[in-house]
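With one protein chain held back, the other chains of the complex are shown just where they sit.
Showing chain A:
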Amino acid sequence: MATETIVPFDKALAAYDPAMGLEVHVELNTNSKMFCGCPTVFGGEPNTQVCPTCLGLPGAMPVVNAKAVESAIRIGLALNCEIAEWCRFARKNYFYPDMPKNFQTSQYDEPIAFEGYMDVEVEGETFRVDIERAHMEEDTGKSTHVGGATGRIQGADYSLVDYNRAGIPLIEIVTKPILGAGEKAPLVAKAYVAQLRDLIVALGVSDARMDQGSIRADVNLSLAPKGSDVLGTRSETKNVNSLRSVERAVRFEIGRHAGILNEGGKVVQETRHFHEDTGETTSGREKSDAEDYRYFPEPDLVPVAPSREWVEELRGTLPENPTAKKTRLQAEYGFTDLEMRDVWAAGALPLIEATVVAGTTPQAARKWWVADLLRRANDAGVELAEVGVTPAQVAAVQALVDAKTINDKLARQVFDGLIAGEGTPEEIIEKRGLALVSDDGPLIAAIDDALAAQPDIADKIRGGNMGAIGAIMGAVMKATRGQADAGRARELILEKLGL
């Protein structure tokens, strides 16, 4: 492979304006597939969720899943789209064994939803992302490549295909070119996908698990010389499967494009693959000879013409607008603008909301998620929601702090245990011996020892120097391995000294 020059991000942005386009595929959580009654559950044994329709056997006829259309319309409405009065499915023809029919049933020039927008907030600034369309289609089968050195498609001896996923309903949401984001482009891309995921979760139409592929993003990027109003040639980075990767893919492609353009080269319009391990993209050529999809209307399906009554009925089922909800929760929780910005940037608002619903105060929930757990997520390179602790567990831990069973310091060790999968908070406290010593017996023994060891300090305290109590407290905490209830220890020290 030719050596590529990657221009540092700041230098690239000084010379070029990035334009992005995002295509997000959302796998719906219907019980059955888009065009047949096969189940859609994730992780089944190979080829146990297939039938003549999703295997593309001759004579099998598709029938549209009403629930999938309903979900598509609700997604469209939530993205402020127009809903088509009449639209059709189309065949997207290509030769690739992930679709046994040799075409994917999709929509072409008549998407069910079009012309919408989503307001995305990044570092206190709002960017409007215009939505071009949201259309219905079906997922493909899953291929495993056998042989060759890397397990990748290139150089494989043959491939094995499982069609359980083939035919699961997908909604593809396509933005218009996102211009003017400048240096914030990577963050805008990430924030868009994050807010879209939150919206999908709120709608309840998908499992929305990026790690299981139920939300997948394709990132299109091009650069134009600063001030130019002509878009450059774009690359299409496929299947970027975490929020962090969306940001990294945009960042990498900006540097790569700038490297090519600086040297007077031409960016090739091509599919790129993102690699989680290196944060880089590489050229993927498997579709380069199949860009001509020869779309035509699907003759086996009749048009979808949602009545305006149905559309309005579905509009009535939409959850609270996320922007309005954010404003409402900030007021309810009493978070400052700065606190809210950190909460928002961390993707912690839904987690805090769920923790508060489980009985924790907003400030305590915020403290755990944004201070402690966020650092752990960053260290592990995962999203906060995937840190390994649930809102219910945070609420349970805080309840134990409130009950003085543990203190904040011990609570952090409980979180260590939760992430390590050691059981419930109570079990972890038991196993790790973390319970606070509030029993006076051991405390009094530790206090007696500390006072005897430091008689001069004891005299200072008797003489009214309350600052000196810290030295005794420190010794008591050390003797009880940090498990003393600090309030009770202080009371007992003063009692011992006759104060």
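One rule holds in what follows: a contact is a pair of C-beta atoms (placed from the backbone, for glycine too) under 8 Å apart; a residue touches a chain by one contact, two chains touch by 3 or more; residues count from 1.
One rule holds in what follows: contacts and distances are computed from a predicted model.
Asks: Look at the options "Aspartyl/glutamyl-tRNA(Asn/Gln) amidotransferase subunit C", "Catalase-related peroxidase", "Fe-S oxidoreductase" or "Sugar ABC transporter substrate-binding protein" and return the one that UniProt uses as the protein name of the missing chain.
Replies: Checked against "Aspartyl/glutamyl-tRNA(Asn/Gln) amidotransferase subunit C", "Catalase-related peroxidase", "Fe-S oxidoreductase" or "Sugar ABC transporter substrate-binding protein": the hidden chain maps to "Aspartyl/glutamyl-tRNA(Asn/Gln) amidotransferase subunit C".
Asks: I'm checking contacts with the chain that's been left out. Which of A:27, A:137, A:162 or A:247 qualifies?
Replies: Considering all chains, including the one not shown, the answer is A:162.
Asks: Which of A:97, A:124, A:225 or A:487 touches the chain that is not shown?
Replies: That would be A:97, which touches the missing chain.
Asks: In the whole complex, not just what's shown, which of A:14, A:268, A:305 or A:466 touches the removed chain?
Replies: A:305
Asks: List the chain A residues touching the unshown chain?
Replies: Spelled out for chain A, the touching residues are 30-32, 36-39, 45-52, 55, 63-69, 86, 88, 93, 95-97, 100, 143-146, 153-163, 285-286, 289-290, 292, 294, 296-299, 301-306.
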